[in-house]
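Mind having a look at this structure? Questions to follow.
Removed: one protein chain of the complex. Kept in place: all other protein chains.
Let's look at subunit A:
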């Protein structure tokens, strides 16, 4: 082997070794790298109960209730398997909607209610004009109706 080929092999194996090390480190820190916990994980006690953490999921349909005369809002976060009630006082992001993604930071109370002090909207990766979205929704409804029959 020529010296410069030797060098190339050394560089390649060095980078590979670092890559493997990075994979192992990232695996070890897996739980620290997640941005939020799902309601199922919270129910399964995987979230750090007693400390502040984030839960993420969809805002359950029909769950949003606003208190009169204040900015307090009640809603539920669901991952379709489990649902957790959330209370938040403050301004919600524009994209906060029923059936859409949400990430809330806060603590869980003894009664199992999540007391949020920050609510962020998590949107999906789909971009389309409103007409296309409407057409999709109609098609989904039609499909649902035909399934029921």
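Criterion: a residue touches a chain if its C-beta (ideal position, glycine included) is under 8 Å from a C-beta of that chain, and two chains touch if they have at least 3 such contacts; residues count from 1.
Note that in this section contacts and distances are computed from a predicted model.
Tell me the UniProt name of the left-out chain, picking from "DNA-binding LytR/AlgR family response regulator", "Heme exporter protein C", "Lactate utilization protein B" or "MIP18 family-like domain-containing protein".
Hidden chain, UniProt protein name: "Heme exporter protein C".
Using the touch definition up top, pick the residue from A:36, A:75 or A:114 that touches the left-out chain.
A:36
Check each of A:18, A:49, A:81 or A:140 against the chain that is not shown and name the one that touches it.
Missing-chain contact among the listed residues: A:18.
Which is it among A:65, A:123 or A:141 that touches the chain not included here?
The missing chain is touched by A:123.
Kindly note down the residues of subunit A that lie in touch with the hidden chain.
4, 7-8, 11, 14-15, 18-19, 22, 26, 30, 33-36, 38, 56, 92-96, 100, 103, 118-130, 132-134
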